[in-house]
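Only one protein chain is missing from this complex, and each of the others stays in its spot.
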Amino acid sequence: MCTAATYKTKDFYFGRTLDYEISYGDQVVITPRNYVFDLREGGQLKNHYAMIGMACVMENYPLYYDAVNEKGLGIAGLNFVGNASYKKPVEGKDNITQFELIPWILGKCATVKEARQLLKNMNLIDTPFLPDLPVAQLHWIIADKEECITLESLEEGMKIYDNPVGVLTNNPPFNYQMFNLNNYMQLAVENRSNTFSENLELNQYSRGMGGMGLPGDLSSQSRFVRVAFVKMNSLSGDSEEESVSQFFHILGSVDQQRGCCKLGEDKYEITLYTSCCNTDKGIYYYNTYDNHQISAVDMHKADLEGEKLYTYAPIKGEQIRMQN
Amino acid sequence: MCTAATYKTKDFYFGRTLDYEISYGDQVVITPRNYVFDLREGGQLKNHYAMIGMACVMENYPLYYDAVNEKGLGIAGLNFVGNASYKKPVEGKDNITQFELIPWILGKCATVKEARQLLKNMNLIDTPFLPDLPVAQLHWIIADKEECITLESLEEGMKIYDNPVGVLTNNPPFNYQMFNLNNYMQLAVENRSNTFSENLELNQYSRGMGGMGLPGDLSSQSRFVRVAFVKMNSLSGDSEEESVSQFFHILGSVDQQRGCCKLGEDKYEITLYTSCCNTDKGIYYYNTYDNHQISAVDMHKADLEGEKLYTYAPIKGEQIRMQN
Amino acid sequence: MCTAATYKTKDFYFGRTLDYEISYGDQVVITPRNYVFDLREGGQLKNHYAMIGMACVMENYPLYYDAVNEKGLGIAGLNFVGNASYKKPVEGKDNITQFELIPWILGKCATVKEARQLLKNMNLIDTPFLPDLPVAQLHWIIADKEECITLESLEEGMKIYDNPVGVLTNNPPFNYQMFNLNNYMQLAVENRSNTFSENLELNQYSRGMGGMGLPGDLSSQSRFVRVAFVKMNSLSGDSEEESVSQFFHILGSVDQQRGCCKLGEDKYEITLYTSCCNTDKGIYYYNTYDNHQISAVDMHKADLEGEKLYTYAPIKGEQIRMQN
Partner (left out) sequence: MCTAATYKTKDFYFGRTLDYEISYGDQVVITPRNYVFDLREGGQLKNHYAMIGMACVMENYPLYYDAVNEKGLGIAGLNFVGNASYKKPVEGKDNITQFELIPWILGKCATVKEARQLLKNMNLIDTPFLPDLPVAQLHWIIADKEECITLESLEEGMKIYDNPVGVLTNNPPFNYQMFNLNNYMQLAVENRSNTFSENLELNQYSRGMGGMGLPGDLSSQSRFVRVAFVKMNSLSGDSEEESVSQFFHILGSVDQQRGCCKLGEDKYEITLYTSCCNTDKGIYYYNTYDNHQISAVDMHKADLEGEKLYTYAPIKGEQIRMQN
């Protein structure tokens, strides 16, 4: 499925993995301020904040998986199959389809605080992008430098949760994921002393035993615990290079290796790409399953007053540097 | 600590992570055939097979952590603290210090089969490289395309184990590690059906639940289980790029992130480098904690008939490729 | 804390453990039909169904922990600290205190179906039994031969959940406990085959390995999983002796041993008593931490038309039968 995380050093970083069995043709896409979004239930989003992120472009429309705007607000949508529940349009509400959510929020809000405000009158509706396209069942992580929230549209209504851990995966709903972390409160990055019995001599035969109990599989609940532990304990210098490097190590802890998540005959889910956006600088870093090198697109090198999408095909082949 | 693994597609790949809190100044080192090794207990190793690997060079001597020779035989030494036991020299035996082991075997043997033969008369001795240098407590994984073994010198004597899983970490001794895998035999890369109770409706709420129970911490036993699972289930194309990429994903599953293995005040163990050598082609690939891009040195581009070491400083800064 | 379970063979059995650090003077108490309960918010409960269970009797009032009525309906209240939320009286509602809940339901309802109906207009209020007595924070399992439900009064309101597993422990709320069972769906009472890797020989070195992953600690979530597994897979003959014996084995799986749950200096939680009521016959079986023998009280041996409580002090000393 997918994992999203935030990380703060001097700047603020926001990114995610996208785990799936096939790619829909993802591209890094910069949407400049004057690109016009026609909203399905009427009205247009124009003269909005510029944004950058990974998207599948269909009919000249950027279907963003994750994006950050020029003000430093980021959103990522992650699979939430079986729990996401979208509604029918309601008069008096801002009726927004799930595929419009990212541009709508990033286009209008500079901060999570503003997004919270905007979401109050929002009604997430079930209109597909194209008549025969299934509606992606998603929930979202929305973050800026100051705070992070999780947005879920459930059968019982819309939920906005504070997200103190700054990570998101998939099922179960976010309050279940957070409760489950309590079961791991005794984990530690340091080795622990023998509390099994003072009358037995037990030994720390390895470094790293303080984390014993951390789950190592690829299920969404296990990834949530693992990435939370790695992220909350991460340390790095605060330079751009060190911060970005550490971010890719954080999400590397939930990398899905080809062969380890089988979906059926010859179908395997892998981590198609991992992204990390410096939300202060608007630089979108990523690598792909088959290319460990980090590539990057800088939104501020594009003309953000434009009207047309800027698209950059991801570099997918392994870029090996020969030293002799 | 460290993790080693092998991987076979069209060619055979052998590599490891080196996890530690400080680097001793590692370099990629090619030892050509006519570089002379003076053996501590007498004799010289000259006119030997050429080899490539990561080493700390002291007094013009390559202290290899892991290396592969031109015939396709690979060895890596991994920490085995508290269990490694070296002996005093014994007459009539090949008395080899732990730091001579890698060149001695790679210099003389083309295959694991030949190494098994050579090891029969070997006595691993406890002479340090320099008087005040501690003797590294290690055990070894030795592999070629055909087979893989583990070598341990314990208090009770030398053990050579078949290594059917092709991975090695650290403590406990190898037979304990292999036994422990039995506890995970029920894990699977596919989701599993409900066998808890046919009278309860339980749901696969995520992909990847078949691996639940896989340990996710950084201890040596947990890394052994995790990397064994990932390696044994790995799938990739058999091209050089795809094979190398997958290999780095395998060892990425046991990456040690900065902050997650605390050794003391401001001291953290991290994965300093990850290597992957195509043993058929003699190309040594690696990346470092702060540089996700894979770099490589090709032994066959050096003059293997030479007498002097070829050294290549690892590229350590993050090599980010800007696309705009 | 506590664990409750149901079990069905020819008859239906309902019981629980009560885990705590001190006993409040529990007794087996039969409340006959004409004992009068004065309800706190007005009215009386008289001419009701007779009931039997374990209670602390204060001021001639049976504060039941668990009880079953003559119609075969059972209820047990279990600790739910931090989640239970009782309300203020509301006009037009049946305002019932938490300590009145068991007699109120058992006095008026013959079945879970009737209890569901009665609960619709109930408002659970926070009046203590005595001014300075804290209000126990509880949730309840209610069961008859046909169905089982869980009742929780949360801050957000009252919840009635179908309880298909027929067990209850403590925190977290019941929907979290049920969701968590999904994580154990792959457990089995039979040994499982090797799905870790078909290329490794892994062995079933013991019987019972199919249950590996079942938690063994005394926390409320772990007890829920463990007792659910044991109960759902339990097998026994359907005679009274065999059924009762098996029931005590089911709850024995969550027995709290003295020393294993430390609350503070010299304070330990233990399983004070374990009960099992044949709801068809009205026989209340129990044993205590220090008496493994099962004792029993038969409600039908008392005059159920009476007005006064029948109390039986539990037999607490180990009843050892010497054979020579």
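Worth a mention:
Read from first to last, the chains carry the letters A, B and C; within each, the first residue is number 1.
As a working rule, contacts are C-beta pairs under 8 Å (C-beta built on N, C-alpha and C of every residue); 3 or more make two chains touch, one makes a residue touch a chain.
Just so we're clear, the structure is a prediction, and the values are computed from it rather than from any experiment.
Here the chain not displayed is in touch, across the complete complex, with A, B, C. The residue touching the chain not shown here, chosen from B:34, B:85 or B:183, is B:183. Screening A:209, A:260 or A:283 for touch with the missing chain picks out A:209.
Touching the chain that is not shown, out of C:163, C:197, C:221 or C:275: C:221 (per the contact rule at the top). Although one chain is not drawn, the whole complex shows that of C:95, C:150, C:170 or C:197 it is C:170 that touches it.
Contact residues of chain C toward the unshown chain are 1, 28, 82, 170-172, 187, 189-190, 203, 205-222, 225-226, 229-230, 233-236, 241-242, 244-246, 248-250, 252-253, 255-263, 268-269, 285, 287, 289-298, 301-302, 310, 312, 315, 317-324.
Take chain A: the residues that touch the chain left off the picture are 164-165, 179, 181-188, 190, 192-197, 199-205, 209-210, 212-213, 228-229, 232-233. By the touch criterion stated above, the residues of chain B touching the omitted chain are 172, 176, 179-180, 183, 221.
In this section, only the chains that are shown with their structure count from here on.
Rounded to the nearest 5, the angle that brings the Cα atoms of chain A onto chain C is 180°. The count of contacting C-beta pairs peaks for the chain pair A-B. Comparing mean CA positions across the assembly, the chain most remote from chain B is C. As for how the two copies chain A and chain B face one another, over half of their interface residue numbers coincide. Computed from the mean C-alpha positions, the centre of chain B lies at a distance of 55 Å from the centre of chain C. Distance from the chain A centre to the chain B centre is 34 Å, each centre being the mean of its Cα atoms. The set of chain B residues touching two or more other chains comprises 187, 190, 203, 205, 209-210, 212-213, 229, 233.
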